[in-house]
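Missing here is one protein chain; the remaining ones are kept as they sit in the complex.
For subunit A:
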Amino acid sequence: MNGNLPRNGLRKLFGSVERVVGLSSSSSILGVKNTRINGVGNLVAFGGVGVAGLKSLAGSQRRQYSTPAEEKMTVRDALNQALEEELIADERVFLLGEEVGQYNGAYKVSKGLLDKFGPKRIIDTPITEAGFAGLAVGAALAGLRPICEFMTFNFAMQAIDHIINSAAKLHYMAGGTVQCPIVFRGPNGYAASVGAQHSQDYASWYGSIPGLKAAIRDPNPVVFLENELQYGVSFPISAEVLSKDFQLPIGKAKIIREGKDVTLVAHSRPLNFCLEAAEKLQAEDGISAEIINLRSIRPLDVDTIVASVKKTNHLVSVESGFPFFGLGSELSALIMESEAFDYLDAPVERVTGADVPTPYAFNLEALAFPTVDTIQWGTEAQLGNSLRCLDTTTWKKIIFLLAVALMQSVDKKGYPSLVHALMEVAYFNW
């Protein structure tokens, strides 16, 4: 598996096998508002999809949402509004990070908050991630509800000890006597030609840690993964989402497009591409794709995915992280361990970021992440892999092989066994 995209001609030659392709961008944050700050340890990954995120779930722009769209809002404004509502609702909530105050945040997510809440609640820190993340953990242990902004999650590596060894574990290590209600948030994943050290998707890093959750009003620590490229993207937003008390449920995925032939699972920016790919698949191949927005990485809503796979019999996982030990790897394993395995008509297909340090060059970077095309190809390959979509030539091949196998089984066993023959065919690597 590598980052090269299978081209049209090639894709017919190679059947299934996982294909790691890169994605590129699209979706949004969803869920932020939900995230209210209570907690102690959640890892949520909202990535870039839309606005609604903060508050609602989101989805993404075009295409059908189940939530009626009455208004549009950018992801940035949704985050800003969710932060403001939380700051108003609870005096213990405060925001800290580099340039979040005077400068309004590197991406203007905290615009206007310093003027509204003052320097006691909106705190500009020195450039010391370990310092302000550690300070936030201490403040949470002492009863406050900090929102700790990282200019990007790439910088959070300076402070990862505090996130993983302190925030995520102290409740457990202290025998349940203390809580650490905190939200670590900031842009995650690749942006636009900012080089390998600033383009990483940390969903699987934080997702593997027990004690973390991914989103805000929860009493556990939450890691909230946003996406820089989605900040300026607008999404339709309903009146319900705009209400002060609207919260997204953490740990609940959302089916943002219904379908019957294949299940696409994604979060954050790649969701946009999934939606587009789904339209193309419908138009060009007559394939009806169901799309699930994970919204939260941990807890992961396995039930929703399993139910969908039982319906569609096919699963394609799409993410902008690296393939090795990634979200797609985990999804594949979870599906194999679930009853959905018996419903699969083809191996799970992974569409991921390329397994390389993210290129700085724009053109190479574009090839390193999932796109509409790679998602479409991955989905076609995966469906081409199942008996349902076999063309006439393939059927002829199967019948020929069946006949050969039947003859062989007669030779070996002395009598024809259809079951035996079928088994041999089944083991043939298509």
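Rule of thumb we're sticking to: a residue touches a chain if its C-beta (ideal position, glycine included) is under 8 Å from a C-beta of that chain, and two chains touch if they have at least 3 such contacts; residues count from 1.
The rule we apply is simple: contacts and distances are computed from a predicted model.
Asks: Given the options "Vacuolar fusion protein MON1", "Ubiquitin carboxyl-terminal hydrolase", "Signal peptidase complex catalytic subunit SEC11" or "2-oxoisovalerate dehydrogenase subunit alpha", which would UniProt use as the protein name of the unshown chain?
Replies: "2-oxoisovalerate dehydrogenase subunit alpha"
Asks: Kindly state which of the options A:Gln81, A:Thr125, A:Ser320 or A:Thr379 is in contact with the chain not pictured.
Replies: Checking the options A:Gln81, A:Thr125, A:Ser320 or A:Thr379, the one contacting the hidden chain is A:Thr125.
Asks: Could you tell me which of A:Arg185, A:His198 or A:Arg257 touches the chain that is not displayed?
Replies: Touches the omitted chain: A:His198.
Asks: Among A:Thr74, A:Ser110 or A:Ser166, which residue is in touch with the absent chain?
Replies: Candidates A:Thr74, A:Ser110 or A:Ser166; residue touching the omitted chain: A:Ser166.
Asks: Of A:Ser110, A:Asn154 or A:Thr358, which residue touches the hidden chain?
Replies: A:Asn154
Asks: Can you name the residues of subunit A that touch the chain not displayed here?
Replies: Missing-chain contacts on subunit A: residues 39-42, 102-104, 106-108, 120, 123, 125-144, 146, 151-152, 154-155, 158, 161-162, 165-166, 169-179, 194-195, 197-198, 210-211, 213, 218-220, 251, 299.
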